[in-house]
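Next up is a structure, given as structure tokens.
Every protein chain of the complex appears in place save one, which is left out.
Chain nomenclature is as follows: A and B, assigned in order of appearance, with residue numbering initiated at 1 for each chain independently.
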Amino acid sequence: MGEPLSLSGTSAPAGVGGGPVLEMTGIRKVFPGVVALDGVDFRLFPGEIHALMGENGAGKSTLIKVLTGVYDIDGGEITLGGSPVRFTGPLQSQKAGVSTVYQEVNLCTNLSVAENIFIGREPRKFGRIQWGLMRKRAAELLTRLDLDLDVSATLDTYSLAIQQMVAIARAVDVSARVLILDEPTSSLDASEAEQLFKIMRRLRDEGVAILFVSHFLDQIYEVSDRLTVLRNGKLIGEYKTAELPQVQLVEKMIGKELAVLDDLEDKAQRTRTKSAGAQPILSATGLGRTGAIAPFDLTIHEGEVVGLAGLLGSGRTELARLLFGADRADSGELKIDGKDVSLRSPQSAMKHGIAFSSENRRTEGIIGELTVRENIILALQAARGWTRPIPRRKQDELVDKYIKALQIRPADPEREVRNLSGGNQQKVLLARWLITEPRLLIIDEPTRGIDVGAKAEIQKLVAELSDGGVAVLFVSAELEEVLRLSHKIEVLRDRRLVEELENTEGVDADRIMQTIASGAVQ
Amino acid sequence: MTILKNRLFWPAVILLALLVVNMFTSNQFITVRDGHLFGTLPDILRGAAPLLLVALGMTLVIATGGIDLSVGSVMAISGAVACLLISHLGDQSAIGSVLLIVAVAIGASLLLGLWNGTLVAGVGIQPIIATLILMVAGRGVAQLITDGQIINVQSSPYAAMATGHFLALPIAFLIAVAAIVLVTLLTRRTALGMLLESVGGSPTASRLAGIRAKRITVMVYVVCGGFAGLAGLIYSANIKSADSISAGNLIELDAILAVVIGGTALVGGRFSIAGTVIGAVLIQTLGVTVVAVGVPSKATLLFKAVIVVALCLSQSATFRQKVFGRFRPSRPAVAAEVPA
Partner (left out) sequence: MTTVDMTPATNKTTPTNPRRRVYRPNTKYIPILATLTLLLVMYFTGVANYDNFGQPSVVVNLFRDNAVLLVVAVGMTFVIITGGIDLSVGAVISMTTTLTATLLHAGWPPLVVLPLVLLLGSLLGMGMGAVIHFFKVEPFIATLAGLFLARGIALFINQNSIPIRDKFWKTLSEYRIVLADGVVTKVTSVTAVVVVLLAALVLAWTRFGRNVYAVGGNADSALLMGLPVGRTKIAVYTLSGFCAALGGVLFSINSTSGWALQGQGLELDAIAACVIGGVLLTGGSGYVFGSLLGVLVYGLIQTIITFQGDLNAAWTRIIIGLLLFGFIVLQRVVTRKAR
């Protein structure tokens, strides 16, 4: 590093007159033991899409929560439209014209689509909610965003992607001057993200100032006009996106020379040579579950990395869950080491050396109020049964080893795991399964919503496991990642395994997209 | 100032204060007579035994995120079973037979616990409703067993469970201590405690980590039923009869209160046995103190309510913060993580 803070985009972006709609200066926010924001300046102009960049823990979420009034600040000043403001709650900031869409969709899924858009602002007559008018307006608004939904259906009947769009529709209807999108794309597939960008550009052109947070660098470059980088709670700089090469951006975010990261990526890069004569560990024939995944054939060998590619809802997770016994198959057979088995529960799969880390980290992965140590030894302990506790010394030994190996931060085994960042929680989950010394590790979206550094480390880990003879079933929405790591790629579409591709020279993202789009290419 | 921040600080202080009050108001706080301990303190410990037992089982159930409303009914049934069988004995004081009958009664209670556990974990009924069924029907069953009468028994070994002494200490208290030790060993010397907390924290995640969440859930209801049965026996041994109407009436509320005062959250997860013990003894002491200091009988419940309200507030971190100044958690609450 050692480079001076350069504010290369200090004037208003071209084509936009006037000052910033939102200006934050010297923002300071302290939590017990941590300075989350330390003198951060931030400006947002009308009619721009501004990306807020930084690793997990850089202070992005805190900055956003300050903006939305969830946190009060310990120092600094916020002005909105030229006049100083101090938000004491989400309601105030919303009323002032700052609307937010969060990564985890913050709507009430038990209410209807129309209600989610209008709740708190329902059209009323004599105190009575005008349901008809509300539905009509909701439908109109959604049509403007190119969405065709049944507005009276409850929100939980729609996918996460749709819920995200509904959240944006709500934010837009509050007639926002400032729209904050906090990682809205992390659970969207490519075409959905594209549609979101279209909406964002349209809103920008209407003069809305958009603050955009995403872990996908490509998306940042595709859609943002300017960006601000934070690191360790401090401002690193404000740049025009087009003028800052990706490599430099990443360096600024992680504060390391990119060479280090390249090194990590190199290690993760598969040689794509599979050791000849590897024994099959698991082989499924016509395995399936009605309504979840159509019968499929799949063989996984020792040391093989098998990638599962497909859109959200294509049956990726369902397939993985069958192989772990999380759901029971209702057709087909499964052989492990050549012997017929039936996986009736996670325990039975674990007995065969299969491990599974779910895509829903918070609800199906970590146990938030248990400590890092307890979370890590949980699966091993469950496999041993409650009568044979792992001796404390052994626990500490194992946990220390994996905290070091996976660089879990903070390296405190007695900290409650819910206080860790997403990337570190993911590492804890991986550690949980690694100490069971699995022969087949199934990992569902391990890199979703975590920062660049942690992502590279996890990819590297997968490569190392494979070198050590562990088979890995790798599920990811990111084709690049699947391509980089896998020996073999299984493509899913509409809850059906449509094609198996050896990962050879000719195979690339376009080839897989084509299969996903059109079905099997025979 | 760590001790002030401990959730058990205020309950412990109130418990000590109440004991001190008793020390001054009672003629005999603690004394030795015929080689046994007598006085208010041994009485409190003896009288707290049923509540302690029930609250122990309740702690485990609550740790899994459940609740058991049926404990009072189970107490009634176990007492009824024991008294009915003893009343049919030729020699009501035959130790062997009485022990066998005690075992039968506890066995029946374990079965009732199994019923609750099956409804909760197997059928998937919400715990509060699942155990409500046994709460309603159980007392009917107890009445049926005793044929609507109060069965009196004259069995010295049976009565000894409640009123006898061993090594100068009340047997009821010793039974409770044994149960506390047993549960502590069972949960903290094995991995059971952690697995319980895991199931309470997130049943889905626990299942996917390979924990047999259903089996563990059934188990805690069985254990809770067993302890409630034992408590029922001590209760009925104390009055030397089976009273299916008032045995364990409303004890579920006291037990839940004891658990919560002890710092275990009703949503499940982390639990504290020591806390529950403090909570249960505190509630018992409160009842004794109210009488000892001469609060008129019509005001006893009101007095108790005031203490309970104070205790509940003292358990609220927010309340302590607002009243006793800025509350600082012992570990930094990391809302923004320290980056690697």
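Here is the rule we use: contacts are C-beta pairs under 8 Å (C-beta built on N, C-alpha and C of every residue); 3 or more make two chains touch, one makes a residue touch a chain.
All values derive from a computational prediction rather than experimental measurement.
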item: Omitted-chain contact residue, chosen from A:289, A:409, A:448 or A:493; value: A:493
item: Per the touch definition above, residue among A:43, A:170, A:455 or A:487 touching the missing chain; value: A:170
item: Among A:27, A:147, A:181 or A:305, the residue in touch with the chain that has been omitted; value: A:147
item: Missing-partner contacts on chain B, residue numbers; value: 69, 123-126, 128-130, 132-141, 143-144, 148, 253, 256-257, 260, 265-267, 297-306, 308-309, 312-313, 315-319, 322
item: Absent chain, residues of chain A that touch it; value: 68, 70, 89-91, 94-95, 100, 102, 106-111, 115, 119-120, 122, 124, 127-129, 131, 146-150, 153-154, 156-163, 170, 187, 189-192, 194-195, 198, 311-314, 317, 493-494, 513, 516-517
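The working rule: only the chains that are shown with their structure count from here on.
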item: Separation of chain A from chain B, taking each centre as the mean of its C-alpha atoms, in whole Å; value: 45
item: Touching residues (chain side chain A, partner chain B) in the complex; value: 29, 31-34, 36-37, 55-59, 61-62, 231-233, 324, 326, 345-347, 350, 356, 358, 363-370, 374, 378-379, 381-390, 407, 409-410, 415, 419-421, 424, 432, 453
item: Chain B residues within the chain A interface of the complex; value: 189-192, 194-195, 197-198, 201-202, 204-212, 216, 269-270, 328-329, 331-340
